[in-house]
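Missing here: one protein chain of the complex. Every other protein chain is in place.
Just so it is clear, A and B label the chains in written order, and each chain counts residues from 1 on its own.
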Amino acid sequence: MKHDYSLGEIAAFLNAELRGDADVRISGLNSLDSAAAGDLAFLANPKYISQLTDTRAGAVILKSDQADSFAGNSLVLDNPYLGYARISAWFNRAPVPGGSIHPSAVIHPSVDLKDDVSIGPNVVVDEGAIIGSGCSIAANSFIGSRSVLGADCLIAANVSVYHDVVIGGGVTVHSGSVIGADGFGFAPNGEGGWQKIHQLGGVRIGDRVEIGACSTVDRGALEDTVVGNSVIIDNHVQIAHNCVVGDGTAIAAFCALAGSVKLGRNCVLGGYATVVGHLSICDNVILTAHAYVTKSISKPGSYSSSTTPLMESLKWRKTAVRIGQLEDIVQRLKRLEDNKN
Amino acid sequence: MKHDYSLGEIAAFLNAELRGDADVRISGLNSLDSAAAGDLAFLANPKYISQLTDTRAGAVILKSDQADSFAGNSLVLDNPYLGYARISAWFNRAPVPGGSIHPSAVIHPSVDLKDDVSIGPNVVVDEGAIIGSGCSIAANSFIGSRSVLGADCLIAANVSVYHDVVIGGGVTVHSGSVIGADGFGFAPNGEGGWQKIHQLGGVRIGDRVEIGACSTVDRGALEDTVVGNSVIIDNHVQIAHNCVVGDGTAIAAFCALAGSVKLGRNCVLGGYATVVGHLSICDNVILTAHAYVTKSISKPGSYSSSTTPLMESLKWRKTAVRIGQLEDIVQRLKRLEDNKN
Partner (left out) sequence: MKHDYSLGEIAAFLNAELRGDADVRISGLNSLDSAAAGDLAFLANPKYISQLTDTRAGAVILKSDQADSFAGNSLVLDNPYLGYARISAWFNRAPVPGGSIHPSAVIHPSVDLKDDVSIGPNVVVDEGAIIGSGCSIAANSFIGSRSVLGADCLIAANVSVYHDVVIGGGVTVHSGSVIGADGFGFAPNGEGGWQKIHQLGGVRIGDRVEIGACSTVDRGALEDTVVGNSVIIDNHVQIAHNCVVGDGTAIAAFCALAGSVKLGRNCVLGGYATVVGHLSICDNVILTAHAYVTKSISKPGSYSSSTTPLMESLKWRKTAVRIGQLEDIVQRLKRLEDNKN
C-alpha cells in the first residue's frame, strides 16, 4: 500500500518535461494548498495560480507558461489536469484483486473463467456466463446466466447483473447498481390491472464504460438496450429499456432516460437531466442540470430548463402565484396594447 | 432456452382468430420492421400500419380492420398490444427457477417454506418468515424475520426485505430494492441533534405488484405502509412511511411519495412526480412527469407542474431572470392599467 516514486519515473510515464530534481520522492497527490513535501500537486485551473507561491508540494504539474514563474520542481504538460488524472492510478489505495477465486463463491460449472480472474466471497455466477481475463468481481455480486464480461472489468460489491447482459472490456460497475432488470413495460389488462410485457432483449455495454453506484440500466423489451464505448455514468442514473447511448457521453447523477431514447455521442448531461421516451438527441448536446427534454434535439448546443430560480421562500411563494397567472398577465398586456392603437 | 411454437398454439392461447397458416413456426417476438420469418410481430400503434407492407414477420397480431389489408399470416385481436404482452411470457429468456434450495442459503429452521420454492445461493431468510409456494428468491437476497411472501413471488438478486413485511401473491421485486427500511422519522432532541423515532409499523404489499430496481418502500411509523393490488412501480421510486397506494396505480421512475400520502386507485404517475406528505390524491388521477403536488387532489384528471420549458441555455438564463421579476412585472402592468383609467 506504500506508493513512493521518483519524480523522474512520473515524468517518464506522463511524458512530461521535468524541471528540477528528478530524484525527489513523491508519495501522494494533493491540491496546491494542502500538499506536503512528498506530494505532487497540479495547477489545472488558472484561478489558483497564486497558490504556486506558497505551496509546499514536492513538485507541481503545470503548463509551460506557468512553470516560468514557479521556482519549485515541476512537470510541464499541455494539459495538467489530464496528467493528474493519468498519474492518479499510481496512488490509488483500492485493494488490488489477488487473482484468486474465493472458495465461498458459487460459480456454475459451465462458466468460462478466463485467465487471472479475481472473484470475491459469496459472488454468484450463473450458468453459461463468460468472465474475461483480468476481471475482478467483489463480494456478494451476482452475474446472471449467459452474461459476458470483457477483459479487465471491475465489478464492485453487491452489484447485480441479470442474464444475457454483454459488457465490454475495462468496464467498472459500482456497488448497488443493477444491469439488466426488466424494463417498465406493461399493457392495461382491461380489468383495472396490468399485463406484464416480458422483456426479451438484453443489455449491451461497450468498452471503458464506468457506471456509478445505485444506477440502473434496464434490459430491452424486444431488442437490446445499448450503452456505447467510453460512456461515464454517475450514481442513481436510470437508463430505461431500449435506450441507445452514444460513445463518449457523460451522464451525471439522477439523470433518467425514458424508454427508447436515442442519445448521441459526446453529450454531457448535468444532474437530474431527463429525456422523454422515444426522443432522439444528436451528438454534442449539453443538457444543463434539471433539463427536461420533451422534444428531439437535432442541433448541437447547450439546452436548459430548470426549476424556477432560487429565491427566499417568501418571495418564491408570491412568484409561484404569478407563474400561475401568466396567461392572465399576457391577456392584460394585450388589452393595454390594443387600447394603445 | 429454445422457444418454438406453432402459430396455431399461440392463437389458441390468445383466443385470437387465426388467418393463414396455423403450422408456421414462431420462435420469437419482434417489431414489424425488425422481424424475421420466425418472428411474430404486432401492430399496436396505427402509425406503423405502413410497415405491414414490408414486414418479413412470420405472422402479425393486429386488429380485424387492419388484417383485411395484410396478406401474411395474422392473429386478429381487439387489443393487439395486450395480446403481445400476454404472449411475451412464452419467449422470456430468464432462467426458470429449478425449485431447489441452494445449499449455501441460510434459512432459519423456523422458516415455513411452502411447496416448490426456489432459493438461490447465499440467500438469507430469517426467523419465522413464510415463503409461499412457487416463490423464487435469487442470489444474495435477504428476507427478514416474520416476513411473508405469497405464492409465486419472484425476488431478484440482492433484494432486501426487512422484518414484518407482508407481500401478496405473484409479486416481483427487482434487484437493489429495499422493502421495509425505517421511515425517515426523527424528532429534534433540543440539543442540535435528532431523536430517532423507531418505526414500529410494517409494510403490506398486495397481489400482482411489480417493483423495479433500486426502489424503496419504507415501513410505517405506527401503522403499516400499504401498496395495493396490481400496482406497478418502476426503478428508483420512494414510497415513504405510512403511504397507502391504491390498486392498479402505476408509478414511473424517480417518483417520491412523502410520508402518509394517500394515493388513489388507477392513478398514473409520470417520472419524477412527487407528492408532499399527508396529502390525498383521489382515484384516476394522472400526474405528468415532474408534477409536484402541494395540495390534495379530489377531482380525477391530469395535473402538471414541471421544470421550465426547454430552451437554448442562453435564452433560459434570461428567462430565469424574468421569472424572478414576475412580481415586479405584474406591478408594472398594474400601474399601466391604473393610468389607463
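Note that a contact is a pair of C-beta atoms (placed from the backbone, for glycine too) under 8 Å apart; a residue touches a chain by one contact, two chains touch by 3 or more.
Owing to the predicted nature of the structure, the values given are computational and were not obtained by experimental measurement.
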Hidden partner chain, touching residue among A:L43, A:A129 or A:A213: A:A213
Candidates A:A221, A:A240 or A:A253 - the one touching the absent chain: A:A253
Chain A residues that touch the omitted chain in the full complex: 28-31, 34, 79, 81-82, 84-86, 88-89, 91-95, 102, 104, 120-122, 138-140, 156-158, 172, 174-176, 208, 210, 212-214, 229-230, 232, 234-236, 247-248, 250, 252-254, 265-266, 271-272, 289-290, 306-314, 316-317, 320-321, 323-324, 326-327, 329-330, 333, 336-337, 340
In chain B, positions touching the absent partner: 104, 106, 122, 124, 126-127, 140-142, 144-145, 158-160, 162-164, 176-178, 181-182, 184-190, 192-200, 214-216, 218, 222-223, 236, 238, 240, 254, 256, 258, 274, 276, 286, 288, 290-295, 301-309, 311, 315, 318-319, 322-323, 325-326, 329, 332-333, 336, 339
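What we mean here is this: only the chains that are shown with their structure count from here on.
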Approximate Å spacing (C-alpha centroids) for the pair chain A, chain B: 25
